[in-house]
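Got a structure for you, questions after.
Entry: chain A
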Amino acid sequence: GESSTESNNEESSGEGRVGIAFDVGGRNDHSFNEAAARGGDRAEEELGVSVEYQTARNGETDADRVQRLTSLAEAGYNPVIGVGYLYGNAITEVAAEYPDTTFGVVDSVPEGDNTYGMTFAEHEGSYLAGVAAALTTESNIVGFIGGVQNPLIGKFQAGFEQGVRETNPDIEIEVNYLYRDDDRGFSDPARAAEQADGMLSRGADVIYTAAGSSGQGSIEQIAGVEGAWGIGVDSDQYQQPGLAEYQDSILTSVVKGVDVAVYDLIESVEEGEPLTGHHEYTLAEDGVALATSGGFIDDLAPELEEATRRIVDGEVTVNDTPNP
Partner candidate 1 sequence: MSTDTPAGQARPGGRLLAGLRDGDRRERLLLGLSAPLLALVTALAITSAVMGLTGDNPFRAFEVMADYGSKSDSQVWIINKAIPYYLAAAAVAIGFRMNLFNIGVDGQYRVAAFFAAVVGGALSLPGVVQIPVILLTAMVCGGIWAGIAGYLKASRGVSEVITTIMLNFIGGSLIAYFLQEGRLAERDENIVHTEDIPSSSWFFEFPTSPDPVHGTILIAVAVGIVYWFVLGRTRFGYDLRAVGRSEPAAEASGVSVKRTVVTAMLLSGAVAGLVGMPTLLNESGNYGNDFPEGLGFTGIAIALLGRNHPVGMGFAALLWGFLERTGTQLEFEGYDQEIVGVMQGVIVLSVVVAYELVRRWGIRRQQRKVGEQLAAQSAAGGPNGPKGPHDSAEVSA
Partner candidate 2 sequence: MKILYGMQRPDEGVITVDGEQVVLRSPADAIARGIGMVHQHFMLADNLTVLENVVLGAEKLHGIGAGARRRILELSDAYGLGVRPDLLVEEIGVADRQRVEILKVLYRGARTLILDEPTAVLVPQEVDALFGNLRELTAEGLTVLFISHKLGEVLSVADDITVIRRGTTVATVAPAGTTPKRLAELMVGSELPTPQTRESTVTDEPVLTVAGLHLSGRDADGLLREVLADIDFTIHRGEVLGIAGVEGNGQAELVEAIIGIRQPDGGTIALAGQDVSHAPTRTRRERGIGYIPEDRHRHGLLLDAPLWENRMLGHVTEPPNSRGPLLNAKGARADTERIVREYDVRTPGIEVTAGSLSGGNQQKLIVGREMSHRPKVLIAAHPTRGVDVGAQAQIWDEIRRARREGLAVLLISADLDELIGLSDSLRVMYRGRLVASADPATVTPEELGTAMTGTAGAGVGTAEPGTETKPEPGTGSGPGEEG
């Protein structure tokens, strides 16, 4: 019979409509989805476009993602942006069907002439976090908690470890993951809290947690210990309403410029020169950065700037996979 795309065509394929498909966290996940939404919101304000946000369900397959993206593309949204590496394959597939639409994906590198892969040098940001941690710790023990042991979180770990080691090789680094290959790791604050508690009890006083929503648990636990610091990820966690009471324990956050990347893509499409290919947002162009809210790392500024310079200048290459 009639296909849904045929009937949808009568709807406007008007200009200035942007589609953003989130990963399961949704637009208020206090993490990279939220950052993407910030980019979209800014585009709405500054470019006058309208943005349609869609959210994935738990346990989706590529077919579900393809459907979501197809619906957006078919309804005339341009660009269509998938947030999260799981959208990678789906974007490749859908982009081939809609050559006139620009597709973007965060944290993945899709194929196709009309696609734009936005990845971030998390390891470089994490390197800085490692430097900050190494300069802050008094016990000379720091910790890293990952939500799920996968390549993406591995970048965080690798950068952090290198940053600590190259600042002070005497520091002991405890590394722990909540789960191996089980997405529960991004939504289990109780477990993160326990893991942080274990590290704290063994003397760690700076803990970097890269575990999505689970991070709240760890930061809360850290806040309960005098002199201990937590480092957040993705968004500036100091600013998050849910974490307001622990602000004083959030040393800094490794911020991914997802908002900037998303905004850039939308802007490029609006201007008629859509971005394509793969772009890694690096430290050099502020694609990743350390948040300074709270001012706790202000006195470390010289060292951090030095570290940044060395990375940007290529004096230091940051590993993106942890040493086994």
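The set was built so that all candidates are chains of the complex that A comes from, given by their letters.
Here, a contact is a pair of C-beta atoms (placed from the backbone, for glycine too) under 8 Å apart; a residue touches a chain by one contact, two chains touch by 3 or more; residues count from 1.
Keep in mind it's a predicted model, so treat the numbers as computed, not measured.
*Asks:* Of the numbered candidates 1 or 2, which one touches chain A within this complex?
*Replies:* 1
*Asks:* Which part of chain A faces candidate 1 closely enough to touch in the complex?
*Replies:* It is residues 1-5, 7, 52, 54-55, 57-64, 67-68, 71, 75, 85-86, 88-89, 107-109, 119, 149-152, 180-182 of chain A that touch candidate 1.
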